[in-house]
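Just one protein chain is left out here, and the rest sit where they should.
== subunit A ==
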Amino acid sequence: MLVWILFLLCQVGAPALAQDLCQRDAPNGYKVRISLKTALGEDAYEWNQSEMFFFQATMAFAMRRHFQMETYNVDNIILCVQTSRVSFWFVVTSPDNTTMLIPKADVEKAVRMSRHRINNAFLLSDRTLEFLGIYPTLAAPVNPDTPPWLIVFGVVIGAVCAGIIALLVSSLLQKRRKEKGMTEDGQDEEDMQVKGVENGINLDGTYNRGFTDDDRFTKL
């Protein structure tokens, strides 16, 4: 009888004891905040008891993964202070002694290790599934061997160099051709001025139409 009364008390007392362990601002607990609508918009699922159970299972998995020796169960993860924001507090009890809480630091290590798996389980990200106090490790910057800007720079400066060399060489060739005496290449300004009417506008005298080749102009 006495045993039976004790057993009843334990059944009633255990949850009450659990509630004492998990409370708002518990020293070894973490607050979790979930933003389903921000993450999933129209496809957001409803947060209900089944999801809470899933969370407990995921956390138990994370603790098992980290500690490897100890077998954590869903009962070891205690949740409380649920709000409509969707936020709640949780604490982790040791599998050997349900009254003893796992220290904050160990829980943090476990969460950090399996963060990616936890996020994916709920289709959320570091920003929408927040463990307040555990900051996500940011992605390491990708450092390529050659910075990409240098590549574009190299291409452009190569093109400009080629352009300059082409212009200088072409004018050098032109000068050499002129020196050799080939005068049909008379694009220089001096030639144009000296030659007169046909190659450009005559600045020096009046245009004597007596010497025009009229047939040229009627061909249009």
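Keep this in mind: contacts are C-beta pairs under 8 Å (C-beta built on N, C-alpha and C of every residue); 3 or more make two chains touch, one makes a residue touch a chain; residues count from 1.
Here, contacts and distances are computed from a predicted model.
S.K.: Pick, from "Bms1-type G domain-containing protein", "Protein YIPF3", "Transporter" or "glutathione transferase", the protein name that UniProt gives for the chain of this complex that is not shown.
M.R.: Spelling it out: the chain absent from the display is recorded in UniProt as "Transporter".
S.K.: List the subunit A residues touching the unshown chain?
M.R.: 33, 35-38, 83-87, 135, 137-141, 148-150, 152-153, 156-157, 160-161, 163-164, 167-168, 171, 189-190, 193-194, 201, 203-204
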